[in-house]
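One structure follows; several queries about it will come next.
Heads up, one of the protein chains got dropped from this complex, but the rest are sitting where they should.
Here is subunit A:
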């Protein structure tokens, strides 16, 4: 009901009668208006505060509110006049306010509007943004449907300012946008505003503390409020409840409902560190590293140090010459007569900074240094003396060659030894006496010799320049010698002659008497010959980086030659046959490739990590391989294990020239340019899980170093634990 006042505040120009009737109508619509009222109050306040510059939006809301009210007033104006009597008081008050305000207004407002319609100028356009009327001379229509025109001259800033300065009522003047007129609020209106601002009721006479009368008292009466008899149903037990209870009882009996768990009385706390690893906590505490402590000041820090702490002139010079890090003391001790004479510490900031650095750079973690006895780190290897037998001393020297002996090979019986030398001879030696049994001149420096491993064949392959010569030394069993000759002469040439890379020629005449049997003329210089274990196949190596014709495999019984490789994979150093399976090993400068000769494919490629392979030997079991290289290393490969070396041995000081495995004993040997032969125990176990055991057991010295070359080839005796080595000093030595 009190809301009405607001509208009336603004409509200062309203006529009293109209105002009165309007008030009455408003009372009727009280319910509807209530929410708007709240808004209105706030808006009003805002409007008051922002007197000077009212923003458009606020204005529009403000005006719209008023319009709606005015509309309703208009419609019901005639019919319901003087209707309500209950609200008379209010109406009277309002009337008073309005009359006063209107009275004031008439005095202050510009007369133009006053003259024509002194009672009411109301815009009927409704709650619309007034900008819509920007371009028109009018801003709406009054109750009579006449245009309400805009004032001719708008108030500009200057007018506004002047107004503000000069008009004493400026503070109570509000601008009505809908009518584009200023309204001066009356005292009552201002008073009302003030009251509302304070949160008081708009009506001055309203007593908010009237005594209240309760309808029901809180005291217990002896008589009931109503005297109605109780229903029958309040006396008989409820069937529905009975049913519910029986259901619950049944459920309890069946154990579907469990009694509530007793509440735990002890307080429950969440264990924040429950999930943390206890060791970690322990570790964290253990790992606590306290900040480094500052050193306590000593005598030299004293303001009056004993004279021995004072630096002499020379010491001072030296101190100044030194780097800051090298100085024993970071300052110069100085003597002062009394504490008062001590100046401020000039290096204070510096010292703090260094302290910060100390803290910043101090280790955050304790390094657990394990005290390890270095001897424990050495793998437990058996002692060499437990690994007997192996060659230990030089027993025989085979003297006869006049130049360096490139290659040696022992006969399968172990009775003979063949050696090829740069003096263009091949010599045959009796092993147990060192007697040279035979000397054969060949046409060039012998690069490689190989005794046929088949004991039923007596053949020696010798290569020099571009020739591979098969010799029958005529040593050993006469039967074998003659059967070998028979084997060679029994060859029948095939019907169609195929073009071969190598020409096979049978030796005749004096050459035949010397032991020459077959001559294989290669297109290029041959470096190495090697027999297959069965003794029928022979491989020869012609190192050449630019062609695929580097390795040839010859079959002696059929006098056939084939080139197994189509592509050139690098400079071939040496080749070898697998002792048991049809594999073929080809060592290039850095890799060893294993080919399957039957499937004709590459099976494995071993990375040696060496710069230049010099020699290679296959373990008689066939699963292990050693490679010697010119960079002083010996690589042991376990073919089942990896393509990387199982072990690298760097025992030699200079380039390795030859490596060899023993056929029966777990031994291997390597000869190098430092003139020594190193014997290693290399046990290969049948158990695949056990890695080979490699123990160096002996360094054998004896060869003299000639032209920076020491041992050129090593080979083992086929049955005894003896090793032969040939050297650049033109000797062959037997170590037993």
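We take it that contacts are C-beta pairs under 8 Å (C-beta built on N, C-alpha and C of every residue); 3 or more make two chains touch, one makes a residue touch a chain; residues count from 1.
The criterion applied here is as follows: contacts and distances are computed from a predicted model.
Student: Mind telling me which option in "proteasome endopeptidase complex", "Protein farnesyltransferase subunit beta", "Ribosome biogenesis protein WDR12" or "AP-1 complex subunit gamma" is what UniProt lists for the chain we can't see?
Tutor: "Ribosome biogenesis protein WDR12"
Student: Looking beyond the chains shown, say which of A:129, A:151, A:305 or A:434 touches the absent one.
Tutor: A:434
Student: Among A:162, A:456, A:580 or A:602, which one touches the chain that has been omitted from the display?
Tutor: The missing chain is touched by A:456.
Student: Given that one chain is not shown, which residue among A:159, A:358 or A:477 touches it?
Tutor: A:477
Student: Out of A:246, A:395 or A:704, which touches the unshown chain?
Tutor: Only one of A:246, A:395 or A:704 touches the chain omitted from view, namely A:395.
Student: Touching residues of subunit A against the unshown chain: what are they?
Tutor: Residues 388-389, 393, 395-396, 412-415, 432-435, 437, 455-456, 476-479, 719-720, 736 of subunit A touch the chain absent from view.
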